[in-house]
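And now, chain A:
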Amino acid sequence: MSSYVVYVVGAGLLLVVGVHGALTARHLVRLILALNVMSGGVFLALIAISARGAGSAAGPDPVPQALVLTGIVVAVSITAFVLALARRIHALSGRTSLSEEDLE
Partner candidate 1 sequence: MIVTMVLLPFLGGCLAFLLRRTAPFVAVLGAASVAATAAMLAVGVWRSGPRIYAIGGWGAPIGIELVADGLSAIMLLTSAVVVLAVSVYSIGYHEHDDSDAWHPGEGFWPLALILWGALNVLFLSADVFNLYVALELMTLAAVGLVVLSGGEAALMAAMRYALAAFAASMMYLLGVAILYGAYGRLDLDGLATVVSPEPAAFVAAALIGGALLLKTALFPLHFWLPRAHAAAPAPVSALLSSLVVTGSFYLFLRLWTGVFSTIAVPAAGQFVGALGAGAILWGSLQALRQQHLKVMIAYSTVAQVGYLFLPIPLLTSAATTPDGALLWGIDAWNGGIYHAISHALAKAAMFLAAGTIVHALGSDRIVGISGIARQLPITTYAFGIAGMTLIGLPPSGGFVAKWLLLSAAFASGQWWWAVVILAGGVLTAGYIFLVLGQELSLAGTDQPVELSKVPRSMEYAAFSLAVASLLLGLRVIEPIALLQAGLPFVEGG
Partner candidate 2 sequence: MEWTFWMAPGLLAVSFVTALLIFPLDEEQVRLRTALNLGGATLKLILVGVMAWGILTGHEFEARLSFVGELELVLRLDYLSLLFIVLSAILWFLTTVYAVGYLEQSPHRSRFFGFFSLCVTATMGIALAGNLVTFFVFYELLTVVTYPLVVHRGTGEALEGGRVYLLYTLTGGTVLLLGIAWLHSLTGPVEFVTGGQLADLAVERPATLRLIFLLIVGGLGVKAAIFPLHGWLPIAMVAPAPVSALLHAVAVVKAGAFGIVRVIFDVYGIEVADGLGLLAPLSLAAAVTILYGSVRALAQDDLKRLLAFSTVSQISYVALGVSLLGPVATAGGLVHLLHQGMMKVTLFFCAGILSETLGIHRVSEMRGVGRRMPLTMAAFTVAGFGMIGVPPVAGFISKWYLGLGALEAGQEWVVPLLALSGALNATYFLPIIGAAWFRSPEADWAEFDGPETDWMLLFPALATALLSLAAGVMAGLPFSPLWLTSFAVTEIHGP
């Protein structure tokens, strides 16, 4: 039971940190990192759900673990892609943040 609480609290903390970062960061890499921290929180929440059943006869619930696995694959793919994109943007324009000018 105690591990369950740890996971839940951890997930909540990571989520808060991630969301805060995503809303305040300017630099692209910081932004990407913040979103990754946020996704870490989501994964931990899923693990917490899985851990609920840990004490019972059936053992930990495998379904949320499968979900986490898929989630990680998605998060890693997007992260890899946006990092490459950020490098390319930097190389082309020297910018490290999203442009704010109005679309004209």
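Quick note on selection: all candidates are chains of the complex that A comes from, given by their letters.
The working rule: a contact is a pair of C-beta atoms (placed from the backbone, for glycine too) under 8 Å apart; a residue touches a chain by one contact, two chains touch by 3 or more; residues count from 1.
Model, not experiment: these values are computed from the prediction.
Looking at chain A and the listed options 1 or 2, the chain it touches in this complex is number 1. Across the interface of their complex, candidate 1 is touched by residues 15, 22, 28, 31-32, 35, 38-39, 41-42, 45-46, 49, 52, 63-64, 67, 70-71, 74-75, 77-78, 81-82, 85-86, 88-89, 92-93, 98-99, 103-104 of chain A.
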